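Below you'll find the structure I mean.
For this view, one protein chain was removed and the others were kept in their places.
The block that comes next holds subunit A.
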């Protein structure tokens, strides 16, 4: 449906407290960060909110740093800075960020916007899932931190309350080898046909996974994680047994619940996920064997 132009306000808070107050007073106002999802909807007259709530000048929202021993990434940090500044601390997320859109899109798009849109194809979400990230939600009522795993509740739906804003994501500091891969028709400018993220944590001998574009929300592959935890040759860093790689790929594919759509069939998605998972674990394990534990 094409909607005509309408009365629309432009609200432009400069502090976080002010942004939360505006959000509470005016929950119908649509937050806008980088605008790369919101503006498409406005340009094509698919959406006519009574107001835009610009988060672009909120002090601190585009900062990152450490807090409580966690890496705290402000919701407004654009992908470009994640690629250039956080490849060491959040390697999986940085790899995913580099695949998003184009240079122009990465200069503007944010993780807060990716979470806000809650698309099953959001590329920032699988690496956040794999890393066990928390999402910090804030309102005038207070602050809560929720696992990213439960944040998306369906396609384009999330647990964000009408008076809440996404403040940040929090990532554990003990990054180990991480991988992200996505399947699409080009290297750039593609919505993933499917994607996969893996995080190995050699110190705690734990494993995280995230699958994108192959279920109503990004999902973990729990059984596949358990397999690697139990069977990776953690102690002697021996070569990866091929049957383990194969079994891992099968369990990742089984964890997805893909559909047929214009971008690919369910069967293709399952197959591709198995391939991506095998590739990811080979690369991550090779990095572990080469480099030892990264801090």
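Please note the rule applied: a contact is a pair of C-beta atoms (placed from the backbone, for glycine too) under 8 Å apart; a residue touches a chain by one contact, two chains touch by 3 or more; residues count from 1.
Here is the rule we use: contacts and distances are computed from a predicted model.
Within the choices "siroheme decarboxylase", "ABC transporter ATP-binding protein", "Cytochrome C oxidase subunit IV family protein" or "Carbon-monoxide dehydrogenase small subunit", the name that UniProt assigns to the complex's undisplayed chain is "Carbon-monoxide dehydrogenase small subunit".
Of A:15, A:104 or A:185, it is A:104 that touches the chain left out of the display. Of the residues in subunit A, those that touch the hidden partner chain are 5, 8-10, 12, 32, 34-36, 38-40, 42-44, 48, 51-52, 54, 56, 80, 101-105, 107-108, 186-189.
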